[in-house]
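Shown here: the complex without one of its protein chains, the others still in place.
Every chain is named by a letter (A, B and C) in the order it is written, and numbering of its residues begins at 1.
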């Protein structure tokens, strides 16, 4: 059973390869009555576009969304929403360098062992371009969540260990630098570091943090479809992610219970809330009404210009030098992808929660 | 849509509450022909049993597995395998202390907001006893994986920051100490620390590491059902887990591409393998033939005897002192749960992979 | 991927064999707050019990339901509802007559080819006893539907071509005769016919009709999960069913459009309704507010005492005489099974429909 479907109520199926005709996604289960247009999708796609700075690939992608179905008179009809982005650049190239060689850090070898063959042009289905479909679906999910007062915001938390500092955190700064870091000083330091990395034909990794505001308490499904479990799967399904944290994450494993437990309290409006938020907004897999906070660790871009040892498909040791320009760090372009995967997950569980009681629970 | 089902081909549905009649699981999709008996299940259940040391609750559980269906003449028939453990201790108690109060760090508040009510006796469905069903299913999965030469081994990696040291790592030691740490010195230090924690009516967290040997290359489903994404969901669905790593995890976010990429090479038997394993055995969501290595961060036990601030169900601030004995650290008993959730995930994706090609791919 | 799961939101997984320890079902996704007790389940189970007339097997089954989880203080909690019936009669018998021979009209041969082996005692998983699990789940679904003013009622429509006559139809009569026929004369004629069938060591088939009242318009999911498509699957999944009709069914294939179309009209209370109901309450896969009417064709009981030609498992032609008492007609005991499978399907799609709009649609 293949794995190109995500979600149960708000469900998407994606398709496409980096060098095929295009990439797309169909979202089935978006409620009827949601205002939606192509610009809503395009705005999100533009945020993952390359060529926006010196740290992303120069390849001109100009991905244009086409909205194919599910919208009538400006609103969703409740039927499937199909979206597609045509690949513009399908020129025939010389792939002989990578056709018969397994690139280190890539899925080439796994695909060959799994399917007996693979689309070797630019990674095919395992290319980063696959995230276009996630972002298109995520744009719909974000529009939906908006209706319920929920916002999803991600940003670069750190690059190669250079971290956004709490006291300098400024969300407005995020969209001002090419690294999507909400801290101008950290961004400057990281940019400096990346220049050096590029000079050394190498690459770097980093961490993306995502904050969801407005999720009511009670979202998430015991036992296996806990909200954090579903988020973990959503985030780990993004290529290059190697770690996931909710709330304090690994730091919680070093804390005492008396420090880590968040006392419940009553706010000025008489609403139950928590004094602290070590839990990251989720207790026992169910949202507790606080902000949901998660982090994703991205490995360094595996495609590096530096010569690397590897093997051929016929099992002979060889060396490879990966040509072409590649992002020295994936993180900035992944920010919107994290946002989108978080949004589709929250949207799905929000709708799923409507079935919890005899009378429907409104999100 | 509720969430008590896990897996697609090797699929389980669990049921039960801590103070109801019992807990159980039905596994549908285990292939026919697998030798299986109650002892196979019991051996795994015994590993999560409390009362085995000073650091687990003294409550005598003595969980006995009953195998109800799906096995005939000592072998699985391909039909559902139902297993059940009766709760022995259903005495009526006085729950007034927790009935109307939300315990910090627990799912009480979320359940009430979600369902409009909850089984307040010992956490009901959100109790740690829920893992009995996971372990029973995991025992079947481990038995199945054995047939394909795959072994799953977890252990305590650290408690409250006291970590197993690579140079002292000794798997045989794991079963000799009550903390399941494969390092006698680290275990001794952690035990000493836990005594102090208990004296202070507090609790501690820790990290479990799991290693899977023998998984062939090619397991995992692009795009959303990547092997690591499915593992992340499986692990985060365990109560109290706040973080997940595959391979180098968060450390990879600080590494260079040239360090993090694992060069492919050919071993002495002519088989393709990797020189290093920063990836933790998974590239692009597909197994690469190396050991799969993952880690789960567990928060400190939320039930602590110390007085805590919280609120009542009617929204009044109050204080709570949680009585009864509770494990000062969840980690040792969670080791087998991590092992089992890893096993069911691997089993599921292994079977799913049979459909990748025209002619069947054998695990 | 095995097939013991039914439904998506109101979802059940069943287990058990005719001569194993018992049979059971877990229902995940029943909303919280529904009053439920063991008697609710037992009442439905009693309706499928054998030994109630001369036309059902004399074997004393006395199936007693045990409710294992998901109910607290008399109401469902929203967590899985596990139910079990122990098999009372597990005496070791002599199965040599059927162990190595494929019974005509049974699944024996298919099971062997599929799984490489089978539980040959009384059909194992393919036994009619498997419906116990369906009925237990159906009892919960019926209780749930009641809350929304929906009732599901099935009855024997015909036996061996002896049909209930519209002008003699009397639902109250259904529970007065052993054949569950709502027409005393038809029942008498069918009973007479069945006596003859039994004397000739043969068996008969028949048709069950089911009427669902109170389903609001708008239930069912285009394109593949149309309400009638889901009902068809539910009904055909019952052993021995060979045909399904909704509304006029096959007769519609012989009608003109002008006859078959049901004119919409407005009733005395100003509500939109239909003048006729050839559609059987479903148009384009979505309920139209009229009664839902379906029929299931059951083949004659395949187990007959008469000598039959068949083959052994090793592929040699032979003859078989099936001993023991078997119902000469399955239909009467299947009535409650049809009712229950209809109920779980309606319940599932009713809950699924809550997601159709931005604001929840209440059933």
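As a working rule, contacts are C-beta pairs under 8 Å (C-beta built on N, C-alpha and C of every residue); 3 or more make two chains touch, one makes a residue touch a chain.
Note that the coordinates shown come from a computational prediction; the quantities given were computed from them, not determined experimentally.
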- Listed residues C:64, C:188 or C:229, member touching the removed chain: C:229
- Contact with the hidden chain, among C:22, C:182, C:239 or C:332, goes to C:239
- Omitted-chain contact residue, chosen from A:46, A:100, A:119 or A:200: A:119
- Query: From the list C:107, C:145, C:164 or C:210, which touches the chain that is not on show?
  - Reply: C:107
- Message: For the chain not shown, which residue from C:26, C:177 or C:301 touches it across the whole complex?
- Response: C:301
- List the residues of chain B that touch the chain left out of this view. 1, 8-9, 29, 31-34, 78-79, 147, 222, 351, 354-362
- Residues in chain A touching the chain absent from view: 1-5, 8-9, 11, 13-17, 20-24, 26, 28-29, 32-33, 66, 68-70, 72, 75, 77-82, 84, 114-119, 124-125
- Message: Need a quick check: the contact residues on chain C for the chain that isn't drawn.
- Response: 1-6, 8-9, 14, 102, 104-107, 109-111, 113-116, 125-126, 130, 158, 160-161, 197, 202-207, 216-226, 228-237, 239, 241-250, 252-266, 270-272, 275, 278-280, 283-289, 297-304, 306, 308-311, 315-317, 352-353, 355-357, 361
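Everything that follows uses one rule, which is that only the chains that are shown with their structure count from here on.
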- Item | Centroid distance [mean C-alpha coordinates] between chain C and chain A, Å | 45
- Task: Mark out which residues of chain B touch at least two other chains, giving numbers and ranges.
- Result: 1-5, 8-9, 14, 114-116, 125
